[in-house]
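Below is the structure I would like to discuss, written out as structure tokens.
Here the complex is missing one protein chain, while the rest keep their positions.
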Amino acid sequence: MSDLLFFTEVTLAGLGAGALLSLTALAFVLIYKATRVINLAVGEIVMLGAYLFFAFAAGLGLPAWVAIVLSIAGGGLVGAILERGLIRPMLGENPISVFMVTIGIGSVVVGLVELLWGTEPRALPAFLGNQPIFLGEAYVSRKIAIAFLVSAVVIAGFVLLFRFWRGGVALRATASDQAAAYSCGINVPGVFSVAWIIGCATAAGAGILLGSIGGISPAMGVFGLSALVVVIVGGLDSIAGALIGGLLIGVFEAWAGTYLGGEYKIVTTFGILIAMLMIRPYGLFGTTEIERL
Amino acid sequence: MLIGTAKHSYRADEALLTTSPQRLWMAILLIALALAPLALDNYWLYLACLVSINVASATGLNILTGFTGLVSIGQAAFMAVGAYTVAVLEARTGLPFLVNLVVGGAVAACVGLVVGLPSLRVKGLYLAIATIAASFILHFVFVNWQSVTNGNSGINVTPASLFGVELTDYVHLYYVFVPITALMVLGAANLFRTRIGRAFIAIRDRDISAEVLGISLLRYKLLSFAVSSFYAGVAGGMWAYFFRVVTPESFPFIYSIFFLAAIIVGGMGTILGGVVGAVFMTLVPELLRFAVEWLTTIFPNAVTALSPIRTIVFGALIIGFLIAEPKGLAEIIQRIRRFFHLWPFRK
């Protein structure tokens, strides 16, 4: 096999993984844009989504599509509960405190999953098939290709929703000025709830895809850290940033993992992050915060 | 305000403990700490040493995060730097262990300076994430810098020795660690009686105004990182002498979150808070163990649930304190104090 072909295959795999990162990053961005909360528990919601699917599909033996719908709805429900019960009481608090609450949430979710399903890794029931796909001569794993397509469709859907749906406009208004949006009659607490529901549902969906590619374990929440890097690189409040940042990080991780060795993956990711923070602290597409005296 | 506490000199008014009940309680505490090993069995001495290490590190993090307002989720990584330094020095030089501890702290402080550099450009969450990144990069270094760190197998540490006595028993370690930690806590308390501590707090409250008032942000943010990492480094050094083996997995990422949780639960921005929080958060998992062991009399396989329950309680404590008592245990202690000032004259 030629080097170039191999390189193409690695890059394509990276793009596939990157699409999943983009999808998870989207959950971050959605919640951040509407509520100014960095939800570090997104990684754990991803993990929870995968376990819900496992419970519905393997535990109860439901058909895959029912299990998918139920797990995504479950993710949304968890989002609604978290927002209403734990995040809203923190409204107006120091953002760092809210951030720490989400770390606490992450820990609780991990503990609950370990309590219910144990710590050992498991495989999800296969529902995506296994026959490889060829793009020209390049081999692409079927699961990764599907993950890429699904992510692309969902992200495109979000972009349209944000632009044209009334709720999307309300969300953008809330993002730019909470107090002003509130006084214009926008139901800001409602927007908060919706953002958390959609964000967590998206994360749960990403979890199903991620779990079906690599299996599930309570530790798979660290994927959230990579997604966090994506949003920093792309810009915390930018959907385009999540999209492009995800693909970039996915590809770089694939290259580093293949050509340097698996242990270089996470260093590459965090190296990019540090470089980004030093050069362009607010990301590729993020809004610069202006200092005032 | 308290009455009957008039002072005749500025020095008396600026003292750390200003009332006689405060001095009495402190004396009682010190005597209790000195005599504790007589009453404690080996298991509790082990815990006391661990508490001491965690108090030192949490106090350091409190200086950076609680007082200077720079959130770091990398305290465990700085501890690791201190621990590795001590392990390498112990293996390759014949320096006394106190020197090793100080050098461990100093090396950690230098690493802290580098990690603190992004704080000059970004703050808040961005900085927190930069410290996450730094701790993963340090972990990578520990795994891959084979010639120094011996990779994944780690380094064994020979016991420290003082006046010819090998410090292997927990009693010995207790009498070394507790005074070191006490000195570190005292140093931190003193720090906030001087211009340096005031500068830290000013940066936390309004950094830009602080600069106009003559505080160099560059110098003091980095200084805060250095001091905090020094504390972590010394604590890490003690950790190395305590567990006597240092590997890349000795200081996992969750340990950094543990310290952040400790100062949240204890109370950010108060010296008391860092201490109380570290004690509390170290002891809670042990209390849970007793609870679960008791549960096994009813549910025989409750033991398997211990680890998940600890994880859940850990998260729940963070959430609960942030929502219900953001000023932490230190504030609860103050409230109890106020209550007894007026007791029994108030219902």
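Descriptive notes on the structure:
Order of writing sets the chain letters: A and B. Residues in each chain are counted from 1.
Rule of thumb we're sticking to: contacts are C-beta pairs under 8 Å (C-beta built on N, C-alpha and C of every residue); 3 or more make two chains touch, one makes a residue touch a chain.
In this text, contacts and distances are computed from a predicted model.
One subunit of the complex is not drawn; among "Acyl carrier protein", "Electron transfer flavoprotein subunit beta", "Glutathione S-transferase" or "ABC transporter ATP-binding protein", its UniProt record names it "ABC transporter ATP-binding protein".
Looking at B:199, B:261, B:313 or B:329, the residue that reaches the missing chain in the full complex is B:199. In the complete complex, the hidden chain is touched by one of B:178, B:215, B:305 or B:322, namely B:215.
Set against the missing chain, the residues B:112, B:154, B:236 or B:269 yield one that touches it, B:269. Residues 1, 10-11, 13-14, 187, 190-191, 193-199, 201-202, 204-206, 208-216, 223, 227, 269 of subunit B touch the missing chain (whole complex, contact as defined above).
Keep this in mind: only the chains that are shown with their structure count from here on.
Averaged C-alpha coordinates give centres for subunit A and subunit B that are 33 Å from one another. Here subunit B touches subunit A in the complex through residues 71, 117-118, 121-122, 124-126, 128-130, 132-134, 136-137, 140, 143-144, 208-209, 212, 257, 260-261, 264, 305, 307-319, 322-323, 326, going by the rule given at the top.
Interface residues of subunit A facing subunit B in the complex, by the touch rule stated above, are 38, 86, 89-90, 93, 95-97, 99-101, 103-112, 114-115, 119, 225, 228-229, 232, 263-264, 266-267, 270-271, 273-274, 277-278, 281, 291-293.
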